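Only one protein chain is missing from this complex, and each of the others stays in its spot.
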Amino acid sequence: MPVPVSDLMLAAPQWFVLIMTCVTLLVSLWSGKKASPWTYGLSQVTLLGAVVITALMYDQPRTVAFYGNMIFDKISALLTIFVCVITAFVLLYSRDYLKQHKMAYTEYHVLTLFSALGMMVLVSSYSFISLYVGLELFTLPLYALIALRRDAAVFAEASMKYFVMGAMASGMLLYGLSMLYGATGTVDIPSIASAIVGLPQGQHLIIVFGLVFVLAGIAFKLGAVPFHMWVPDVYDGSPNTVTLMIATGPKIAAFGLVVRLLAEALPDVHVAWQHGLILIAVLSIVLGNIVAIVQTNIKRMLAYSSIAHMGYMLLGIIAGTASGYSASMFYTLIYAIMSLAAFGLVSMLSRDGVDIQRIEDLRGLNARNPWLAFMMLLVMFSMAGVPPLAGFMAKIAVLEAVISVGQVWLAVVALLFAIVGAYYYLRVVKVMYFDEPIKKTDIELPSMDMRVAMTINGLSVLILGMFPAVLMGLCRAAF
Amino acid sequence: MLTNYFPILVFIAIGIAIGGGALLLSRLIAPHRPDTEKLSPYECGFAPFEDTRLPFDIRYYLVALLFILFDLETAFFVPWAVVLRKIGVYGFSTMIIFLLILVVGFIYEWKKGALEWE
Partner (left out) sequence: MTDVIHNLTIAIVFAPLLGCLLTGLWCRIMPTRMAHAITIGLMSLSFLLSVYVAKLVLFDGGASNSNLYTWLISGSFQFHVGFLVDQLTALMMVTVNFVSLAVHIYSVGYMEEDKGQVRFFSYISGFTFAMLMLVTANNFFQLFFGWEGVGLVSYLLIGFWFNRPAANFGGLKAFLVNRVGDFGFILAIAAVLNYFGTLDYVPVFSQMPQFAASNPTMSIVSGTSSSVVSVISILLLIGAMGKSAQVPLHVWLPESMEGPTPISALIHAATMVTAGIFMICRMSPIFEYSATALSLVLVIGATGALFTGFLAVVQHDIKRVVAYSTLSQLGYMMAALGASAYAAGMFHLITHAAFKALLFLAAGSVIVAMHHEQDMRQMGGLRKYMPITYLTFFIGALSLAAIPPFSGFFSKDGIIEAIHAATIPGAGYAYICVLIGSFVTALYIFRALFLTFHGEERMDQHVREHLHETKAVITGPLLALAVPSIILGGLMIRAMLYPTDFSLLGHSITVLPQHDVLRITAEEFHGVWQMVLHSVTTLPFWFALSGIAVAWICYGRFTTLPVWMARRFSWIYRVLVMKYGFDDFNQLVFVRGGRRLARWMYEVTDRELIDDTLVNGSGRAIEWLSLTLRRLQTGYLYHYAFAMILGLVVFLIWVIF
């Protein structure tokens, strides 16, 4: 087999991140005590470099590379860009927290970068092998990240739970994939799609059987009901910055997983997986929104909110149309941005060794720092789906997609529970704006670059809501 | 296709038969009259000083983990070496990249002092 040189070029972002991560690791090892600026700087260079490379490659045509293992298309390019940008923001938001809690600085960065690399591999995979490798590469560092803070047992517990359940879910996914392989005799995504078309009727049962296991694996990665049990415990039990990491990038990667497995490999059993996803989506929306109401811990509340959001995201996939997929993609990206801002703020405000845990900890934030409170207000309103913010546009897009395929009842359920959901988001706003602060003192401000990043992050929710067409257009062009 | 797997099934069957059979035979044939003395742990004729389950040194786990890691990596080399002539430059360079990444990991653990016992 010849070395596919042009294929190497297509994988340039992945190469770049891989090499740079190794360089970061080595440089950090040898720069000793003064490691942190180098580690941080190199990590950001890695991610931004990957963004630039991907952006330069964006207009290239859809190409399959590495003997069918990898694909470069608009989906992979857009998702890669977002994964890298969001991870860059995550590292920026985490910087002070890591130092103050004396977490392993180099390891945090390198593990995060490897996880991002895994996501990049996953979203551009085109066979089950590379897909699974990407999936494991992005989840394994996460287990380690959670346990990185060793000063309390909760972190180890969360890590353990995530690991065991993640292993189970991976097992299920792998079992499902092997059944699909067994039925079709191939692991390449397009070959599977075409093999299923020619399959005799009797063989369909094994496909559907495998599909159920695949769905279970996907639902776990998304954190959707009934495979959501890990979400609140892990979000709550992880250090704030790691929660920030888990709650943002992996959702984008999981969306990539959904698209590759369901939309591209199994379009012909659409009816079966639509059937399954409806159950997952409805359960997630209902349970996520309802249980979030009684949460007093902000991270748990946001965890349940993420369960609900993933339910909404699945609505577009359920529609099974190109506009539905693009609506879901839009939803995922917007959710990642909102979640980034919400958890980013939570980690940013966790200063002097005090973690923001309960919603009450945000009391009177407006009196202490009006600008950050305003950013949080934007994000909360956006998550609740208040126009003209991005969350509203995203909800409109997915609802329109399900309505256009005639599933009006789904849209009605989704809307009703969006109203239920507005309650707990607004409670955060109420606490920030109308409750008396615990201490009258000003909050010690995060450094300038963090404030600028938070401003960009918060305002992007507003701007993407008022001018959604650019991002929406990119999402549409991907499908 | 499944016929190819028949020897494996036979292997499994024989394995179960030998392992389980030995236990079963001793259960069936050997006399079985337990008493307190017989069931107490035996330690050179006197009562045991401490729990038989000694905790291992934590460093042992570290070494064991690293060992498994590198041991597994070498397991990849065998099939690779077998087909090396067929997969050509592509296969060779892939394995070199794999090795390089492995080396980075090795440097990391060395530098971190994971290989030093004291």
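For reference, chains read A and B in written order, and residue numbers begin at 1 within each chain.
Note that contacts are C-beta pairs under 8 Å (C-beta built on N, C-alpha and C of every residue); 3 or more make two chains touch, one makes a residue touch a chain.
Since we're looking at a predicted model, the values are computed, not measured.
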Displayed chains contacted by the hidden chain, counting the whole assembly: A
Options A:9, A:45 or A:168, residue touching the unrepresented chain: A:168
Per the touch definition above, residue among A:12, A:279, A:367 or A:386 touching the missing chain: A:279
Among A:152, A:294 or A:456, the residue in touch with the chain that has been omitted: A:294
Residue of A:27, A:104, A:144 or A:160 in touch with the missing chain, whole complex considered: A:160
Among A:152, A:229, A:415 or A:438, residue touching the chain not depicted: A:229
Missing-chain contacts mapped onto chain A: 160-161, 164-165, 168-169, 172, 205, 208-209, 211-213, 215-216, 220, 226-227, 229-230, 232-233, 272-273, 275-276, 279, 287, 290-291, 293-295, 393, 396, 400, 404, 420, 467-469, 472-473
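What we mean here is this: only the chains that are shown with their structure count from here on.
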Mean-CA-position distance for chain B and chain A (Å): 36
Residue ranges of chain B touching chain A (in the complex, touch as defined): 87-91, 93, 100-101, 104, 107-108, 111-112
Chain B partner contacts - residues on chain A that touch it in the complex: 1-4, 18, 22, 25-26, 29-30
